[in-house]
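The following block contains the structure, expressed as structure tokens.
All protein chains of the complex are present and in place, except for one that has been dropped.
And now, subunit A:
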Amino acid sequence: MAHTAAGDGTAFRAPPSTLPPTRWHRLSAEWAGDRQVFDGASWRKAMIWVFLLSDTFVFGCFLIGYMTVRMSTSVPWPKTSEVFALEIAGKPWPLLLIAIMTFVLISSSGTMAIAVAFGYRRRRRTTAFLMGLTALLGATFVGMQAFEWTKLILEGVRPWGNPWGAEQFGSAFFMITGFHGTHVTIGVIALLVIIRKVWRGDFDTGRRGFFTSRPGGYENVEIMGLYWHFVDLVWVFIFALFYLW
């Protein structure tokens, strides 16, 4: 069946009537033998979820590596609330920049979620505008991260040492925030690509994609959103485990 539907906001259309009636029966029925799992599912959404699951393990390994080096060093860990303090009017504000970055990224997730909702309402321009806001907030986040990196590098933080304590601090910091920042940057680029398609009305006219030669739908906006929310989700863990711990 050609992919014509713009999507109705769920990966899965109404099930065939032969399926058992409850969610639990359906779960076991789907995984039972001689059946295709995710019957009627949108392959696009299933695949983005599989990708995000694999990315979960990438970041999971980074954070576990960070935990291991932090727990095993006999040298005190640098005090993050002092390291990441920002001086305003002669007074140091602990973790201020990180807090602002957190609010910026959460806001971008908010605008993205609303953009997806407007996409399914076929409000083309509103969707593109909200996605543009998302991209702008994402770029702001990356900019602040560049500022933070510059500040720390000037203060002498290196992957092999720093002025305040355990050497492993630098390598964990650059690895984890660097990978996350890369994800945000890729997300901003992907957002710009999808915004162009939305603005041009590709998802209304069924215009075929340059790479895929397939017509897209407003489901593409939701898939973009899934990636973006995931990036925000990773930041929630980094904020808690690296900056606040």
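To be clear about the criterion, contacts are C-beta pairs under 8 Å (C-beta built on N, C-alpha and C of every residue); 3 or more make two chains touch, one makes a residue touch a chain; residues count from 1.
In the analysis below, contacts and distances are computed from a predicted model.
Student: The complex lacks one chain in this depiction; which UniProt name from "Hydantoin utilization protein A", "Iron-sulfur cluster assembly scaffold protein IscU", "RNA polymerase sigma-70 factor, sigma-E family" or "Cytochrome c oxidase subunit IV" does that chain carry?
Tutor: Matching the unshown chain against "Hydantoin utilization protein A", "Iron-sulfur cluster assembly scaffold protein IscU", "RNA polymerase sigma-70 factor, sigma-E family" or "Cytochrome c oxidase subunit IV" yields "Cytochrome c oxidase subunit IV".
Student: With the full complex in mind, choose from A:Tyr120, A:Trp164 or A:Phe179 the residue touching the hidden chain.
Tutor: Touches the omitted chain: A:Tyr120.
Student: Touching residues of subunit A against the unshown chain: what are they?
Tutor: 8-15, 19, 21-24, 26-27, 30-31, 37-38, 41, 46, 49, 52-53, 56-57, 60, 64, 67-74, 81, 94-95, 99, 102-103, 106-107, 109-110, 112-114, 117-118, 120-121, 222, 225-226, 229-230, 232-233, 236-237, 239-241, 244-245
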